[in-house]
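Note that this complex is displayed minus one protein chain, with the remaining chains in position.
Lettered A, B and C in written order, each chain numbered from 1.
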Amino acid sequence: MSSTPLLQMRGIGKRFPGVVALAGVDLSVRSGEIHALLGENGAGKSTLIKVLTGVYSLDDGQILLDGKSVRPATPKDAEDCGISTVYQEVNLIPALSVAENIGLGRQPGKLGFLNWGALRRHAREVLARLDLQSIDVDAELGSLSVAMQQMVAIARALDLKAKLLILDEPTASLDEKEVADLFAVMRRLKGEGLGIIFVTHFLDQVYAVTDRITVLRNGALVGEYLTAELPRLKLVSRMIGREVHDNAPRSADLKAVADNAECVVETKGIARRGAINPIDLTIRKGEVTGLAGLLGSGRSETARLIFGIDSADGGEIHVKGKKVPMSSPREAIAHGFAFCSEDRKVEGILPNLSVRENLIFALQAKRGAWKTLSHEEQMTLCNHYITALRIKTASTETAIRNLSGGNQQKVLLARWLATQPELIILDEPTRGIDIGARAEIEQLIHKLRADGIAVLLISSEIEEIVRNSTRVVVLRERRKTCELVGDEIDPSRLMRAMAGGHETS
Amino acid sequence: MNPFVRRNLPLISTAAIFILLFASASLKYDGFFSGSVLVNIFSDNAVLGITAVGMTLVIFAGGIDLSVGAVVAYTSIFSAILIQRGEHPGAVAFYVLSLGALFGAFMGTLIHVFKQPAFLITLAGMFLARGMGFWVSNESTSITHPLYDSLSRFELSIGENVHVPLTALLLLATIVVGYVVAHFTRFGRNLLAIGGSEQSALLMGLPVGATKIAAYTLNSTLAAFAGLVATLYTGSGNPSLGVGLELDSIAIVVIGGTLLAGGRGHMIGTLFGILVFGTIQSAILFDGRLDSAWVRIVVAALLLTFILLQRAIVRSTAKR
Amino acid sequence: AEKKLTVGFAQTGAESAWRTANTNSMKTEADKRGINLKFADGQGQLENQIRAVRSFVTQRVDVIVIAPIKTTGWDNVLREAKRAKIPVVIMDRQIETTDETLFHCFVGSNFYEEGQMAVEWLAKNRDERTKIVELQGTPGSAAANDRRKAFADGLAKHSDLKIIDSQSGDFSRAKGKEVMEAFLKKHGKAIEIVYAHNDDMALGAIQAIEEAGLKPGKDIIIVSVDAIKEAVQAVADGKISVTVECNPLFGPKIYDTIDKILKGEKVERVSYNKDELFDSTNAAARVSTREY
């Protein structure tokens, strides 16, 4: 078709202190194609994108846009060249309104003065294109859920008159309907001749929308393929560098434990205004209780109540049959709870502290300042979990912020496992995690269950819930709608329960 | 709740407490409830208020500027000396404002380019400007110039007893300009964005460096302007003016509901901050019985009460 | 009943014990005479004092007393007082104005004269010693400026006396000591005379001198200003050679003056508190009567 590709990156190299993040990577994207950029956590996808958009300076290589050599020094330069980007973590300003976030830097108005009316109107139009009329453009961005923020970020990127659109894991926190909407827009843009780079860990999505795939592994290029010519298993083995089998279907041993199994936590009508209506939950030892629901159905809120982050307006929590006050995470941890939050950046990592310190932190906090873990104990824990979870880090002393998103998530998991909890709440544990690691985490969930630990699993991926849960509680509009046990759990039933009566097409 | 009210809750609560404060002082002290007390609040706090407007912008961007008091002093003494040497006040105003701008740009550059904490660099700026002020002259100097004389006598009379001096008018004008800059220009919104998250602002393609440096430049220029207003107010230049002014200025911004960490705030809040601050000062003067030690303790207690009340209102209404 | 007389008093602040003695004198005397005193603390800032005076004008007090922090900057606000026909008494230190009618009279200390008295005493009692180190007050303060100038002017007449080093001790004991320590290491035995702009610094310097193994008052002559009780005691003990009084007890004199003004009697335009000088000849006898 077209002679020169829209974007050519040749021999890109990027080093960070102690890490070679990229070496000799090529990427070329044509106009009118959706190009998947795939690889395991830490493969260098985000880094490649940041080099392209001027966030990082590149050490080696060359970037050609429309055949002309460019070298953006700042994200602004990149935008001026016609590259519009949605970065991996939501990167907007939570304290400003939605309208402002969409318009920031290119607000309508003369001589630097703003026209607020036009700004709002424009924001509404932009959101309408993504079918997001429900969002109040005057609302503070931070008051929206992560998913909604993500959608606003995408809306902002689409607003630019760009030649090349980059989406770094935009779908990690979106539900199916939102993903479908996004894909529709992507296809339309593709039709308009845009080139799109799309990073995701969902292989279904890769096959649903992309035309071509570039695979990275360990900072190096593996190859470029046509999506249609690369079967799924092949793709996975390219990504992780070894042969794999398809994810095992729901195994037979996922029968719910008998009702007389020891119940670790029981909530009786706990509720919080504006977050969740009174809800009864029984979480048992040796079970994986899935919490399913659409975005905003109140799953995270429920978990936060149980873990004592938010205080409940009413209801009781019973731990092993005894009523306990649950007013702080500290108390929850003392009862043997653990909680892996969905918002890793804000609620999870201690960014400037080392992997080691992050990993032992919850255990140390539980023991208090005086009962210090010796260095040997710390190193034993670190070595154990870094190997067990295959955490990719330059050393135990590397600051965790220098790890890729997925590896940060694994360190956080390790942090909680180290406390040897009786109940572990996993809120979107596989968000932003590559396929290899995802399977490992699922195996881990099975192992935890087998070890007699109660697991509360929140996930937006129905398949994941189905594959892993012995019992599923479905929430809809901040209310428990039903509870499925054992063989009752199948995707279509779940879907129906989640969507409820007013199902959209 | 009305979304407008919800969004502007800190502002509305500040206004409400100000009214409460002013009303109770009026009840307690004869003659407090008068136009001239209100006018005095503006004219007596003109220097402080103008620096607070600039400080608001810097704090929007998550920065801070400890040098404003010293810049006020430096400007006042430097312009006094120049005028006494026979320079025209107009030309002098131009010089000192440019100097202020340069100084701010210098600090802003150090802060942004060398990634240094604003607290430290502006602390150094404070020492620098203070020392330079004393270097120019370590004694205060009267300004005798016909233009100055007529400007400092200028008053806008409202009714019989209320005369609004030029300094108060200049403060009001500065607040209006500050309001427009903060809320109706790209620059102002970029400041808030940077304060909200500098990393995000950068990724969103905003001119982070230029905006930050411009904020410090503007702030120092305003401080220089405040220095000029101080020369009008006192008819002299004085190298030891404004010691501790920066902390008062920051306190005003905070009273106004602007988050010290940056990214959230409102210029109208600063207006109320000035009013609250001025009202507390006036009430203490009307009382006239507190000794120096008690003045400090009472001011501190009132500040604390005010801030707590503000939070209580915001919290209780936000819950509903 | 007769309306109580209301006096507004704009004090500089509370930067030292001297100042507090001054404030207390004004307060107790007002209580004694049944005067309603409105006290305003300037916290060391000219702006605060101007604010206070303007507030007094708004409150329509009968008389305003100002202890100015700075000599300049008063014209505008004094004009307002004049317009409101409120008489103003300037206390403690002089102000510069273009219009002498803006205030009624000045009652105060004469920092310049204090400096002069110090240097004159030194010229007479120096025992062949010539090398002086100076501990200055807070840079830019009227007291420091005048005491420094008067001393320098006096030295011009005695060409053999020489200031070999000079540094600010900020009117504080701690800084006075710190600076003196450094001077002693730098100049060693060369230091023969110390001139301190106030007693606090002198008292700090004494400690430094003693810690260096020297005898203050004997090995080194110490000249100081203020004559606070502690310093007069030190003079009696022979540790300070001389201290020039700077009397803070203005109360009685100020209210006498105010009475006269209100009665329409003529008052002296400028009057000074009589300042004495304390050296070995009179200190011991007078220590017990010092009030501050």
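What we mean here is this: a residue touches a chain if its C-beta (ideal position, glycine included) is under 8 Å from a C-beta of that chain, and two chains touch if they have at least 3 such contacts.
By definition in this document, contacts and distances are computed from a predicted model.
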Looking only at the UniProt record of the hidden chain, which name from "Heme exporter protein B", "Sugar ABC transporter permease", "Integral inner-membrane protein" or "NADH-quinone oxidoreductase subunit A" is the right one? "Sugar ABC transporter permease"
Out of all the chains shown, which come into contact with the hidden one? A, B, C
Which one touches the absent chain: A:Leu235, A:Leu291 or A:Ile309? A:Ile309
Who touches the missing chain here, C:Ala156, C:Ala182 or C:Val270? C:Ala182
Touching the left-out chain: which of A:Glu140, A:Glu357 or A:Glu422? A:Glu357
Positions on subunit C where the hidden chain makes contact: 14-17, 20, 24, 136, 139-140, 165-168, 170-175, 177-179, 181-183, 185-186, 200, 203-204, 207, 211-213, 230
What residue numbers in subunit A mark contact with the hidden partner chain? 17-18, 218, 241-242, 307, 309, 328-330, 332-333, 339, 341, 346-354, 357, 361-362, 364-370, 372-373, 379, 382-383, 386-387, 390-398, 415
Logged for subunit B, residues touching the omitted partner chain are 110, 113-117, 119-121, 123-128, 130-132, 134-135, 138, 239, 247, 250-251, 254, 259-261, 291-297, 299-301, 303-304, 307-308, 311
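Operating definition for what follows: only the chains that are shown with their structure count from here on.
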Set B-C beside A-B; more C-beta pairs touch across B-C
Determine the centre-to-centre distance between subunit A and subunit C, using the mean Cα coordinates as centres, and give it in whole Å. 71
Express in whole angstrom the distance between the two chain centres, defined as the mean CA positions of subunit B and subunit C. 33
Using CA atom averages as chain centres, what separation in Å is found between subunit A and subunit B? 44
Residues of subunit B defined as touching subunit C within the complex: 31, 34, 36-37, 40, 43-45, 47-48, 134, 138-142, 144, 152-153, 230, 233-245, 281-282, 284-286, 288-293, 295-296
With touch defined as at the start, can you tell me which subunit B residues reach subunit A in the complex? 3, 7, 180, 183-187, 189-190, 192-193, 196-197, 199-207, 263-264
Mind listing the subunit C positions that touch subunit B in their complex? 8, 11, 13-14, 20, 23, 27, 37-41, 43-48, 50-52, 54-56, 58-60, 70-76, 79, 96, 98, 139-141, 145
